[in-house]
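Shown here: the complex without one of its protein chains, the others still in place.
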């Protein structure tokens, strides 16, 4: 380590060293319990031809070393508890710590998934209540909690539409998705053995109805849509869209990633959707964990119900003498698409989402969506006030729902900084940048979702930071183009990483 | 907020704003449970003349704001989990997280101190076992866990010596303490209504025996000593010291802050001490919490036992049908000095210390002390190797126990940087500085205690950092004199703070 | 490493320094060490031999209370950055902890209505005893007048300390549950260095604190020291408003676990004139070399490490982490929330008082207001009634006489009501207590 320079921050000075490069032979944290049973030759219990030849070169480190290593690493992350995180489409709302507390109760966290039904009625009840709540929120009566994340819910949904059509003897292989759709939608379609057909976006940011009419025929299995869409725009033609799709005998699938805009205001079921997936890690504040875990329950209409994955919870007559219906998991569903994973889904996420729904209640959920939409529109207005619009115009419309998309094209032209540069320079201001370069149809897109749990002060500061960066770029675009300057590492070479991938520690 | 400069770190850019300066009217985190009992006019229940006139101006903030405020604040702290913390006399050893886990178990953390004895036998057993362990470690058979910290244990100890002498009809008002003693020793003596008499330190760093002989007379209540002392030196004359003190009819008090040097190697009781206090937050790894909580149990010899504070745990015949002795707290001790605080002491700290002792066991405790002493001597040797000795000589002796004290006097003379400057510059290197300017008898003192839980790699890096700073100072002392440069704030004006004290947020 | 040191074994290192006569020379007689899992299992078994407030419907209080501590308190207190540092001796890397102390001091000043606060002391009773030491340093007088309404632990701790620093204690009894005003006025004279009372007092009764101070100041010039319950301070007239000089108290109701009695924190606030005699750490505001606002430990010339035998206290390690918990809890409760909580407790405690006194033979101890704790008098042996209630799954509260040892406290049960005890819980208590009293009465007859 050379002498600290004043220009380099302490974290920049520290070079990345993995846990495999630390420690020394003989060091360890674990003290293995003694073998308390009669000794038998291990080679008799597991003969040598079944045994490992090369030992796994796991770390050799003491507990203090592990703690220090990972605590220090943690400090090289930006996190929601420390700063504004307006990542569009990701709903980075505050994660209440109560949820971690209740999820950690032994009765939840230490419950085996095959614990007998009579000894897991609390968990079943929680799942049942969560199902009922999600059904009410979405306006679709049948819920399956099993999918592990949004994309997994999508897979379930697309397989459901296949099963639905197959059950009717129809081979419908096309799935319509607007060009604003999230990448998981088309990817899911392929995984489910179907084919993507893109739909155009109209000038107002909604689905181009003519395009839809032209494509919605008897080869179409379903339309996948999120509403509000990834532009933050609630499709004003949603009723016609539903009519057209249903008219063609196809299914309407709702990507629930943007549910945070409409809870208590509008429901996918009432819009005509047959299937919706939820992202409990977005709308219902399961912490993102740096890339999961998530949970992606689905809710469906009556006609889709027979195909739901197994298992499902069923109510039976009271059994425990407590007068409450006895709940059971059942796999007995002849038309089911089957299992999507082991056990019953990410129960730990259910606990958190359920705690959230019970904390907020009907009014609270509505207030959350209301505040999310107000915050987004306020931030948009604030940016306008600061004259940011000139360089970063709103891509579509005048108002927005819970998020909005700016185009960085004028900024790039006039100020010679790209959306990426703006994003990186925001890091120096202590903000996490918005989602960038998505949706694809907006040039130099900047997708901003402030969420309801941010204060006006924070929104003001963020708007000011953007204005400041634009002003600075007018003077000297190089600062943004070489940003970030103060983060633990500076701009990283992603091209080199992909060209000659090094994806594990060389030893 | 102005545009981030490249020279300022992100944390430096952020100005300190207290929670009282955040928020807005109407914001809050707490949802008060409804008043579920019949309404009665509150002014009848609590008449206006007993009611508050000016409301307490507590913060008005939402939960996300609270979380973000304190998480961000936390990042303005240096902590042991993130870096080396060789604060002499403080024993900053790793704090195992197991201890937090077990202390948080409902049966420990949610146990009311007045829970009936029959329903708190687990806690009593834990306290009893801890007492027995501390007795064995110290070589003194009777333990009282009550004192809240080291200094509180000292107070208990000095009051015990008073009670002891008073019980014998003697008014002994003097307490001898070496000039190397910790400030709490003399401060305690005054609080206990006694008088401090200072003892000189001899050339080897131990007590000056002649001085002791001259002062140890029938007016002396006790001698307070830590051994090894704050120079890290084990007094070679400890047997004679004990003889002299006992010969004068006085009591020998052991300040246990440095116990980490000798666990399993030597015991205060065997050295002739009558009273010892433990710092569970040092030797027994109760986390320091940024300034507490701590716990300062005492152990005493037979002759001091009658005066121990109340309550004490007593064993009674089995009662719960489990065949185990029934444990009870008793206040029935006619000669006791009385209570030192509410309830039974810092039980939460007992749980952690007990978990520590059970984790390490007899051998582990000895290994800990052994490694602590090796680490200190290794670091000392390493500094010598790097030529640091020239500017920072060891104040006394050649070897040390678990810590050692360097003198910065030559450095100050030759390199024009003070110990304080060195300390501040270490912050730029990512290290917490050692204790500085203590003990008082060493000029420009630097008191280094690495503890046993640090790796050799860390010690090497630290030694190198000191060598680098000295080399840098040779070139340009100004860098250290204006250090730190990269911390969240730079050198703070302590004089101004004391001159016109602002000790709360103006509102 | 030994080679670098120049010794051939660790033993050599120790033998070179520890004289033979005081070497232990044997292994400590302690059990062998255990792995994490085994230690966990062992500590869990011990925990299971305790009955926690989470398992039992409990109305125990008398100094420590089962309030609901929000999850963010745990989360923040478990952060390495707050959990593991030492006292902030290097302010440049301790701004987090120092600012928390500064905020905490502000909160305590607001709650107590007093202008200065330190950054915490050990806990309640010893805080009171330390206030006595400060009073003695302040005016040199050694006669203390104390109300019998103080918590018995406070009273005893004060006696222990006072024996040390040399002060004599005169106790004033109660009348209808609160300090006997006449006796109080009579006891206080010009020689009185300090007067002490609790608000609400140990029996749960709200004192007329303002009157107590007026009478005290009328009878001489003592330092008026109040031990106050922080959870009541949002609705109760503040110490500052009552003319109190020093307010101390037990901080456990703010963010604290029960922890079988500790660790918690003590708070210590006073009028401006006592600032330079306060015990403990104090965080103060200042600026750094570049003019940034920052915080440091200040007025350290009061403290042991600087002033040694002339220090105003011997305290060093205090209760920073617990004070953080308290501060976070207060921020979470918030300005209005804490008032709402106070009113809730007031209403529920009143309800409990009524329900319990409906039981044949049970009467209230006093007519005074009570906020979250109430003493009722049972017609029969408290121990027997308690045992029956506990067997029925309800811990009805504290046997007062077992704690105070006062003859006049026979039959008193002290019942604490927190926001975690709903009306339904209170009804359950009334039922269990009623049944137990009837049974005990039956036995007696």
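Letters A, B and C mark the chains as written, and numbering starts fresh at 1 in each.
Definition applied: a residue touches a chain if its C-beta (ideal position, glycine included) is under 8 Å from a C-beta of that chain, and two chains touch if they have at least 3 such contacts.
As the structure is a computational prediction, the values presented were derived from the model and not from experiment.
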Next item on the list: Using the contact definition given at the top, list the shown chains touched by the missing chain.
Entry: A, B, C
Checklist line | Residue among B:19, B:71, B:175 or B:483 touching the omitted chain | finding: B:71
Checklist line | Chain not shown: contacting residue from A:170, A:219 or A:359 | finding: A:359
Notebook entry, point to check: So which of A:10, A:345 or A:408 would be touching the chain we can't see?
Noted result: A:345
Item checked: Missing-chain contacts mapped onto chain C -> 36-37, 40, 44, 54, 68, 70-71, 75, 78-80, 419-420
Item checked: Touch residues of chain B, complete complex, unshown partner -> 30-33, 67, 71, 96-98, 100-101
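The rule is short, and it goes like this: only the chains that are shown with their structure count from here on.
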Next item on the list: Could you tell me which pair, A-C or B-C, is linked by more C-beta pairs in contact?
Entry: B-C
Check: With chain centres defined as C-alpha means, what is the inter-centre distance between chain B and chain C in Å?
Finding: 21
Checklist line | Where chain B touches two or more other chains, by residue | finding: 63, 67, 71, 75, 79, 81-82, 96
Item checked: Residues of chain C touching at least two other chains -> 33-36, 70, 72, 74-75, 80
